[in-house]
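Down below is the structure, laid out as structure tokens.
Complex shown without one protein chain; remaining protein chains in place.
Here is chain A:
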């Protein structure tokens, strides 16, 4: 009950800002965004470390280059700087981004 309340409050706080935050998972192909926050607890520790090593971290600007095969939405290919990195939806769902 209380968790739900906090979630609602957070949601409200986010949407009331000047720009709307979405998860990276929701980003469409061709869109760019800045990573605002990452819920590292939702990711396996090694996977979090690997993402950070590749520069996929809070503050990074990323682009959604490709997503899915055969009509699915998984996996994703995102651009970070001049690099393209394949990740899964499950990782993208843990990241909050601000569309640019």
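Heads up, the rule we're going with is that a residue touches a chain if its C-beta (ideal position, glycine included) is under 8 Å from a C-beta of that chain, and two chains touch if they have at least 3 such contacts; residues count from 1.
Assume contacts and distances are computed from a predicted model.
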item	value
Protein name (UniProt record) of the chain left out of view, among "Ferrous iron transport protein B", "Phosphonate C-P lyase system protein PhnH", "NAD(P)H-dependent oxidoreductase subunit E" or "ABC transporter permease"	"Ferrous iron transport protein B"
Missing-chain contacts mapped onto chain A	43-44, 46-47, 49-55, 57, 65-72, 74-75, 77, 80-88, 90-91
